[in-house]
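Missing here: one protein chain of the complex. Every other protein chain is in place.
We call the chains A, B, C and D, going by the order they appear; numbering starts again at 1 in every chain.
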Amino acid sequence: MNAATQRLAFNEPTWIDTIAAWLLALLWILPLAYAVWTAFHPAEYSTRFALAAPLTLDNFRRAWEAAPFARYFLNTTLLVAMVLAAQLVLGTLAAYAFARYEFKGRNVAFALVLVQLMVMPDILLVENYKTMARLGLVDTLVAIGLPYFASAFAIFLLRQTFMGIPKELDEAARVEGASAMQTLWRVYVPLARPVYTAFALVSISFHWNNFLWPLIITNSVNARPLTVGLQVFSSVDQGVDWSVITAATLMTSAPLLIAFLLFQRQFVQSFMRAGIK
Amino acid sequence: MSSIALIDIAKSWGDSTALHAVNLQIEPGSFCVLLGPSGCGKSTTLRILAGLESATAGRVLIDGRDVTTLPPAQRGIAMVFQNYALFPHLSVADNITFGLSVRKVPAAETALRLRNAADLLGLGALLERRPGQLSGGQQQRVALGRALVAQARVCLMDEPLSNLDAQLRQDMRRELRELQRQLGLTVVYVTHDQAEAMSMADQVVLLHQGRVEQAGMPRDLYARPATTFSARFIGTPPMNLVALESGRIAGSDADTGMQAATLGVRPEAIVLDPQGMPAEVQSVEYLGADLVIACRIGSQTVLVRTDGRHHAESGDQVGLRWALEDAHGFDAVGKRIH
Amino acid sequence: MSSIALIDIAKSWGDSTALHAVNLQIEPGSFCVLLGPSGCGKSTTLRILAGLESATAGRVLIDGRDVTTLPPAQRGIAMVFQNYALFPHLSVADNITFGLSVRKVPAAETALRLRNAADLLGLGALLERRPGQLSGGQQQRVALGRALVAQARVCLMDEPLSNLDAQLRQDMRRELRELQRQLGLTVVYVTHDQAEAMSMADQVVLLHQGRVEQAGMPRDLYARPATTFSARFIGTPPMNLVALESGRIAGSDADTGMQAATLGVRPEAIVLDPQGMPAEVQSVEYLGADLVIACRIGSQTVLVRTDGRHHAESGDQVGLRWALEDAHGFDAVGKRIH
Amino acid sequence: MRPRAIHAWLMLLPALVLLVAFTHWPAISTLIDSFFSTPKGKRPGVWVGLENYEAMVGDPVFWKAVRNNLWFAGATIPTSIALALVMALWVNERIAGRAFLRMAYFTPTVLPMIAVANIWLFFYTPQYGLLEQITGALGLPSHNWLGSPSTALGAVTVVAIWKEAGFFMIFYLAALQTLNPSLREAAAIEGASRWYFFRRVQWPLLMPTTLFVLVNAFINAFRMVDHLFVLTRGGPDNASILLLYHLYEVGFSFWDTAYASTITVVLVAVLAAIALFQFFVLDKRVHYK
Partner (left out) sequence: QTPVEVQFYYPVAVGGPIAKIIDGFAAGFMKENPGIKVTPIYAGTYQETIVKALTAHKSGTPPVTSVLLSTDMFTLIDEDAIVPFDDFAKTADDKAWLGGFYKAFMMNSQTGGKTWGIPFQRSTVVMYWNKELFKEAGLDPNKAPANWAELKDAAAKLTRKDASGKVTQWGVQIPSSGFPYWLFQTLTTPNDAILANEAGTAVKFDDPKVVEALQYWVDLGKAGVHPPGVVEWGTTPKDFFEKKAAIIYTTTGNLTNIKANAKFDFGVGMIPANKRKGSPTGGGNFYIFKKATPAQQEASFKFIKWITQPERAAQWSIDTGYVAVSPAAYETDALRKYGRDFPAALVARDQLPFSVAEFSTHDNQRVTKALNDGLQAALTGTKPPAQAMQDSQKEADRILRTFK
């Protein structure tokens, strides 16, 4: 009923919760906070926290110059968009079939999907490399994304969500003459919006940061993602240079953090039973 | 215009059986009301008709075509759900026109139908709202609107007016009936409102525990209830059923001249007449236009409906009278005998 | 027993205002019915009382204590939600006893109350079911059960019987009223059913567009509607409101001897009498016990409620008569004058 | 086949094709490899039957990794799920600084592991590391967290919990947003405390998400080793070695592909058995209409 917009504060966080939540958050954000501190200060302050420490952008300059980051940003953005789009489309279709269709072999098929969760992609490097070589896709963005297009994680997550969507709405749509695809697209997908948001955030983060497979399957700057550039700084032969690593990290992660701050607003009560008695 | 037939429809969930071999014939273009106590299987019948629930046994025919296994979308129906089932993420306007946009009805036509429906239902000012921002009755009207704009040949309505005020309900009834006649819709309508059933139906089907208890024209059901269940179910306050002992009202000497196990007489058929059967007022219920007086005769209680301006008090002695043609007789198992 | 007072309560969502400065006084242990058209603010009033919605302005007092900012749990209330708000994962029994287990009521006591409620509501056989496996009416009864077992001093009910059949509703009304009296509950009850309002209420509050239109005893509202809105809202079929032109019914010579802009007369107060005001039957509606005849006098239509056994046909010429004390006069803005 | 079944399979088809091509097919070839010896240069692999499996049973590092991994799983799964839930419950409500809190909890997912592990390395560094600076200020003795066998595993576990909790938080948050607020109202009327409401209403209704999270947490406990490469490399003396790390060593340092396949097969089989068991047993009980 008429709830969503204004609610009285009942059963809501107390000040104890607020304090605890903030403490935990400060703990959680510590690595990021450290990264910010270190990136903006000269190297000798990377382990010392003096208020008077001078600020500098030099670390960022060094990081930026170490690799063709502009190109990498472009590649990564394209990659992430492509992978996410494919995952959402394929995952949505498959999840819908699993959630709302009864058919022979459903459990087996679902088990087969889940298997992907357990098989670690890195183990499949050599085989998948061979496949890409056969397809002539080595050193392309598509090759980086292709093995991830079908995501068991997405299918599983969306299936769970679709199962929770009130059957009444499915029925209403079908009575209105909507086909399965129309029902999916016009009822299920919009209702699952918070979950799509969650998945998108996670998937984007993952592929933004994914490293080994992109490194192996690509050779040229034209196809390589950001992390390949970032990895330049992680060589430990010389010991860890926190200043430049953190600067590079902030530089590459900033879009994600900003995206998160924008997207987290999508987590709004989109409860599914508002029009159901 | 579409005819509908249910043939030996049964429905069970595990042990619990909601419908036992229901048979039903609905004329094309007629208005059929399903009536019955809560949980008797009205919604289930509707849902089987719509193809939302698969019958455990039996067949569904629409226009003579067997649609038992057809999906809802292919049955050419519209439906108002008892629980509304509005799409929470869509505005009122989008909810109402959902089916039209699914069927790719042209925009102009859609806008026209939407405007008509919104005017009819008094939703004009709310078209941009989401269901979560509506009152219960407004939600129900949106659900009704969604079914109306579809202009399907068969329209199923599950208590579509239950959350509306009397006024509005009255208006809606009239409009619905008119629309149904105009468009030649076949309507199957669930309600628990007697007046609704009586005033709208071409045919009333009374369900009881998953079986058809009686089906017929409203006047017939009211005037000639086939069983004591029908008798008591239709009419407010319900028909008085008085136990007889060899023609006399149980626990009294009042002779009814009836050979039946049970005598039925409607409260509104009883007149207060000092010359009538002596009775004592037990309690009085004021209903505005009417007054319902519960009177005692022997061991039996008899309700009398009378004019609201009457005054009566508990303990008063009154006389009751009714015409012979208003007396119904039932046998021991509740079947009508005369 | 708890008294309730709403003082200048207002509620808006952005631009749309649901309540404007509502004032309301409810006596301890009384049964107050909120009545009004769909969307007038009944549920909102209840939800503000319950503490589920924060009022934009005004104060809520329960037993003289200002509870405006208190959370629901501390107000000592029980509530039946218009949309039931059942816990989908809990059995019927667990739904009903949810509050008791919150309050750690002893198991024996819980079981007792559950059994009583289940018996009362006819849910005995369904206690193990989940809400999703119930019919609409059964769900509503569970919602009712949950509020009843709480035995809170104040009980708020939002159309608790709307999805029940007439029979059951009748029974429930009686039981509720009895329970309320026995336990001395203060009940605020929303309904759109006139009969319910009339038969149950100690006080009826008629809301209209977020304002209190009239509040008083049921008989008063019926007998002396303060405005044309009250007049038309209460009573089915509603009071006839006939436009007068210097005492005559507009478009006719029929003199009513009234100095008012509008004449009000209830359909049930009109008797068919060949000597009465001449009128022509326009249409006839059969309602079982009653027949409602729409008659035309001049440019006005007048409904007449008469015995269901009467026969009348469209086009018949009839005469209408009513007693002077049944005639209500209203001024041009709809206020009662006599 | 009934048309609905065909329909369903058609919807599954694109995903299944890709899964077969990039997961199942390589997985099967991995299975086959595990019955052959590792091909080395000109020497092709020969059929050795279960020899690789026997070697695995006799490999003390493998068993050490198994023990460590069980401990690691036992610590990370419940802790990260519990923390994720608490975080989600907090940031689902109107709490001061909600956007910031959400971001804070989510940072572990956003930051690349390469960088993050190096930052954690600093936290754990003896003498001037952040942890030492704090414990030092409290007058506690210095400790080499990553360099001593007794604390290395614990230290990497903490990093894993940090990463996982924030990750799962987002799914709980999304699920909480879809719960019917009427239920909260009903519970509030009944006087349910927050804990009671959580226990009786939110928790059961979140079960589908919990099942999802549980299966993933369980699998991740055996898959999350990225930070090990920077932090301890499984050391000292295998004190913090985990199965997948061992697998990487065998596969990509030792280039003993047959043995790596063997470990993969066993790991995947055990994970699959347990995960599918969790799923198929629990799934029936967690969905309410």
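The working rule: contacts are C-beta pairs under 8 Å (C-beta built on N, C-alpha and C of every residue); 3 or more make two chains touch, one makes a residue touch a chain.
This structure is a prediction, so every number in the text was calculated from the model and none was measured.
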| item | value |
| --- | --- |
| Which displayed chains the hidden chain touches across the whole complex | A, D |
| Residue of A:Leu57, A:Ala85, A:Val232 or A:Leu262 in touch with the missing chain, whole complex considered | A:Val232 |
| Contacting the left-out chain in the complete assembly, out of A:Val89, A:Leu212 or A:Leu257 | A:Leu212 |
| Interface with the undisplayed chain - residues on subunit A | 43-44, 46-47, 65-67, 125-126, 129-130, 133, 138, 212, 215-216, 219-220, 228, 231-242, 244 |
| Footprint left on subunit D by the chain that the document does not show | 40-42, 118, 121-122, 125-128, 136, 139, 141-142, 144, 146-149, 230, 232-233, 235-239, 249, 252-256 |
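The definition used in the following text is that only the chains that are shown with their structure count from here on.
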| item | value |
| --- | --- |
| Selected interface, C-D versus A-D, where C-beta contact pairs are more numerous | A-D |
| Distance from subunit D to subunit C - Cα centre to Cα centre, in angstrom | 58 |
| Between subunit A and subunit B, centroid-to-centroid distance (C-alpha), Å | 54 |
| Touching two or more other chains - residue numbers and ranges from subunit A | 1-5, 7, 9-11, 166, 191, 270-273, 276-277 |
| Residue list for subunit B, restricted to those that touch at least two other chains | 82-83, 133-136 |
| Interface residues, subunit C side, partner subunit B - complex | 13, 35-39, 42-44, 82-83, 122, 133-138, 140-141, 158-159, 162-170, 192-195, 198-199, 218-219, 222, 232-238, 266, 268, 285-290, 305, 307-308 |
| Residue numbers on subunit D that touch subunit A, as the complex places them | 1-2, 4-5, 7-9, 11-12, 14-19, 21-27, 29-30, 83, 86-87, 90-97, 99-116, 118-123, 125, 128-130, 162, 165-167, 170-171, 173-175, 177-182, 184-185, 187-188, 192-194, 197, 208-209, 211-212, 215-216, 219, 222-223, 230, 244, 247-248, 251, 257, 260, 264, 267-268, 271-272, 275-276, 279-280, 287, 289 |
| Contacting residues of subunit A [partner subunit B, same complex] | 1-5, 166, 168-169, 171-179, 182, 186-187, 190-191, 193, 270-277 |
